[in-house]
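Structure in structure tokens, see below.
In this view, the complex is presented without one of its protein chains, the others remaining in place.
First chain written, first letter: the chains are A, B, C and D, and each begins at residue 1.
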Amino acid sequence: MTLPIILFFVFAAIAVIGALMMIFFREPIHSALALILVMVALAVLYLLLGAEFIAAVQIIVYAGAVMVLFVFVIMLLNAGEEERTNISKLAHYVGWPLGIFLTVELVYWMLRAPIGARATTATIAPGDPTRDLSMLLFRSYLFPFEITSILILIALIGALVLAKRDS
Amino acid sequence: MEKDSFIRKLREWDAAAVVEVLDFRGETTIVVARENLQRVAEFLVNDPGTRFAFLSDITAVDKFPIEPRFELNYHLLSLERRARLRLKVRLAGDDPVAPSMVPVWPAANWHEREAFDLMGIRFEGHPDLRRILMPDDWEGYPLRKDYPVEGYR
Amino acid sequence: MEFVAQHPILVVSLIKIVVLLFLLMTALAYVTWFERKVVARIQSRIGPLYVGAHGLLQPLADGVKFLFKEDVTPPAADRFVYVLAPFLALSLGLATIALIPFGPATIMVLGVPTQMGIANVSLGLLFVFAITSMGVYGVALAGWSSNSKYPLMGGLRSSAQMVSYEVSLTLSVVGVVLLAGTLNFNDLIAYQSGHWRYVRFLPHWNVIPQFVGFLCYFISAIAETNRVPFDLPEAETELVAGFHTEYSSFKFAMFFMAEYANMITVSCLATILFFGGWLSPFPERWTWQLYIPGVGLILGGILLAYDTAMNQRGIARIQLAVVTIGALVIGAACLLPSVMPVVQGPFWFLLKLLGFLFFYVWTRGTLPRFRYDQLMDFGWKFLLPVSLANLVITAFVVMVLNR
Amino acid sequence: MPISVETPTGAAETMVLNMGPQHPSTHGVLRVVLELNGEIVVSAKPHIGYLHTGIEKSCESKTYSQAITLTDRLDYLAPLSNNLCYCLAVERILNIEVPKRAQYIRVLLTELTRIASHLVWVGTHAIDLGAMTVFLYGFREREEIMRILEMVSGQRMMTSYFRIGGLALEPPPGWLERVARFLDSFPAHVAEYEDLLTQNRIWLARTKGIGYLSPEDAIALGVSGPTLRGSGVDYDVRKYFPYSSYEEFDFDVPVQKDGDCYARYLCRVAEIKESAKIVRQAIAKIPAEGPIRTVAPGIIPPSREEMKTSIEGLIYHFKIYTEGFSPPRGEVYQAIESPRGELGFFVASDGSANPYRVKVRAPSFVNLQALPELVVGRLIADVVACIGTTDIVLGEVDR
Partner (left out) sequence: MNEIPISYFLVLSAILFGLGVLAFVFKRNIITVFMAIELMLNAVNLAFVAFDRARGGPHDGWVFVFFVIVVAAAEAAVGLAIAITVVHNRQSLNIERVNLLKF
């Protein structure tokens, strides 16, 4: 057991427990907090994978902005406990088995993935990773990058139009 | 004397409006009948010769054993004429109701609420006649002379 | 034990964490004392006076008071979140300090050369922003979980305020990053060493080319830490106490400490990004500057000694005597040839930090408070465009110069 | 205890916020029920009476002289104004004239309390808007005025220094010099407040255009004092109906046209300076020697010397202090310009030794009525500014 492996298991456990808590909590704000926990744990895992920049972005954008938005909306709508309604019979009886089956299947295929089976984090990429990322983003992927900025703008305007009360 | 001119104007306008004129220490008081109060007030506010647009105060006085028991004093001020005038209305003890002056002077709102609260005079046509100083569930009208000053209610 | 021996960095880091946490907690307490004294001076008062000489033990007394006060939880509160919020606020406030370097990498601990500062991360600046961006939760959750109207409004206000000022805060430092070409604090400071080529007496600090960026940064930082004139989330005279209205006892103290920790963090950042971090403002050839910390402390000690002898009586005299001797001893120690180079970095760093903290208090003593909509207008319609323009111009200049 | 609060507009998306009675910026125990849409005030209802002490009723069971001490408790920031107004009213009923020296001293002291009151106002208003330093500066100067009042009357706040027919005591020697010293240092201090506030961008943004009150509305709502003059109406009782020799003093009545919080602020600051001017003139006018009480046997207590030396003096002294005096039947309404506006005392006498009815026309009470007019449609932060500039004292509102 080396330190990175211990760290991995600790934060993987935190992520899974957080995800479970998100499912089982009834108050939306508690669910949101659990999800934030998952995201922070994931950020640490990214660090273990050597993706510092992605870890920082994960926290800044996901935990620091998107989830703030969620919390903000929950506060604004003063969302209380979920009401228990009859969910569809199918989901009720087959939901859990199907979900677990899906998970197991995914795990199986992930383990059989040709790339994942033999590699470890020891594989070290040459060069400065953040510099490489920026080169990729602003050279090879410049067009998609610009498209996403337009997407953001559209989302911004769309959110504004949707949330604005009709006067 | 300018004050006499107000009275003269009032008399010219409606001879029956002025019931009585009192003068004490340079203060002129015009006693008006309850029915005429609103008309007189409107005249005093609107007539260019008087222009009592500023209502300083409304005071209710309880003359307990004497009838008519209540006196309402409206202290008026004319900023243009630099003059004060007191309108007085006498109300019977068993019928302490006066027309509300809020339409004429918006300032009367709280003054009338206070008179209602502490003296139990009701104002007809008041937009929001609730107790103002005393708690909402208070019984009795503390400033009346027959209100016990000591002991428990 | 073997595990520990295998990971000496772990042990050294733990030691550093403990030492820094202790120093930071003390500093937080004494920043309140500092603030009260300075504000009192501005307002022609004396400030804390009776607990200890010059009120020096006042922070201690406050701490004890906070610990022993009744801890009230509103019955309608969401207990879990209600308890979580102050912990979140304080831990996030303290966590950022871990990334701040207080001096160059010179000390040896357990045979490991290490830096004054806990972590040296290659994307240090980015991680500081990552942690501060989480800071909203403490305030927002506190406001929401109290289940009371004033805290809710304070919480909503502050979430909006902190999120919007974060944008201009981040944008205003991008100029510096563009100039230095790095996000690492050590490299950022190294970039600022030396002096300008033509104006030899001016240190090569980023504040000179990035003055607009600095102003934007510092204004946003004041807003981000919810201080006057942007203290709307806790606007005392409107929202009673804003998001922490319902908090009492130590939970309240935690919010208080978090606020001061945030103040220290953003001041540290300003020091590192714009004022050359631990670098001294004087050129290196002036070797006498090495004596400044020691001589300064000794002079301060002498002043204190004079005060002790002339103005103090009784127990205050003893307390001050202890402080005086401490100052003199440390000052003398700073003159030892082995210690002298080590204290240079922290000395200049702390001096600059203190300057920023003083500025914070100064604004608090001078300015009225913005109204909420004016604050938002200011953030979005003035600060953001200005910092964006600063960014664009800087990028252009950097591009032209690098060509 | 749940308090049901009606929402006047009944809109679904609004929130009702109880501002007060325990709130840092309601200046006491005012409770304003605000209906908010977001942070915008849809309706505001002031609820008062938390400090109701029944002073008017209490006055009816006191003798005329005893009632003076009650008037101190009305507007506790300017107690001497209340004393003065009540004494003037009773003097009117009695039809007695106060010696000139006493009149000038009255003017001087009431103007000092006006300065003190306005200083407290500037300070509290500033701290409401977040500028805390002005508050402490204001209290620094007020402290000096309090010391002067203590020197003259033995009390800092509830002085009860004015008595029917004159003053309570001969002021101590050297007090005028002290007032003069205060006046010498005072203008520099006022300049300090103005430095901090008058041209401050944030201050302007917080007060300019906020809480507009048109002159017509102001008159209709009976608003008086600086709140009225901020709307451009130059009504000042000291000029319109001079009392206590105010006609002999040369001063201006500051008037501003804008009718917003800033205009009211400017009015009050200018008024501080005008008051200082009046005080300076009063110092020059007050004769060194002369009676401080009028002579009216059976009504005004004789001087100490007379009480000790003549039998009539002793008898009058005993009678006045045990059973009081009985003015003729009649009722008067006496108004003065208190720091907050037209302060009126209606005193009715039935010929007995106790006032039959005392009614206080409290300027704060009337001015507070205008609050909903000022704040509806604005933000919560503006409510604070508007409560600040209406300058209410709850002791006077609730009586």
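Observations
Assume a residue touches a chain if its C-beta (ideal position, glycine included) is under 8 Å from a C-beta of that chain, and two chains touch if they have at least 3 such contacts.
Keep in mind the model is a prediction, meaning the values are calculated, not measured.
Although it is left out of the displayed model, the omitted chain contacts the following shown chains in the full complex: A.
Panel shows subunit A; residues 2-5, 8, 12, 15-16, 19-20, 22-23, 28, 31-32, 35, 38-39, 42, 45-46, 48-51, 53-54, 57-58, 61-62, 65-66, 69-70, 73-74, 76-77, 79, 82-83, 85, 87, 91, 95-96, 99-100, 102-103, 106-107, 109-111, 113, 115-117, 119-126, 129, 132-133, 136-137, 140-141, 144, 148, 151-152, 154-156, 158-163, 165 of it touch the chain omitted from the view.
By definition in this document, only the chains that are shown with their structure count from here on.
Chains that count as touching both subunit A and subunit D, per the definition above, are C. Farthest chain from subunit A (centres taken as the mean of C-alpha atoms): B. For this pair, subunit C with subunit D, the centres built from the Cα atoms lie 46 Å apart.
Computed from the mean C-alpha positions, the centre of subunit B lies at a distance of 25 Å from the centre of subunit D. We define each chain's centre as the mean of its Cα atoms; on that basis subunit A and subunit B are separated by 73 Å.
Taken as a contact graph, with one node per protein chain and an edge wherever two chains touch, the assembly forms an open path, each chain linked only to its neighbours along a line. Of all possible chain pairs, the ones that touch are A-C, B-D, C-D. Only residues 48-49, 52, 54, 56-57, 61, 92-93, 95, 217, 219-223, 233, 235, 240-241, 330-333, 335, 342, 344, 346, 348, 356-357, 359, 361, 365-366, 368-369, 398-399 of subunit D touch subunit B when the two sit together in their complex. Contacts from subunit A toward subunit C in the complex involve residues 3, 27, 29-30, 33, 36, 43, 52-53, 55-56, 59-60, 63-65, 68, 71-72, 74-76, 130. Residues 15, 17-18, 23-25, 39, 126-133, 136-137, 140, 196-197, 200, 202-203, 205-206, 379-384 of subunit D are the ones that touch subunit C when the two sit in their complex.
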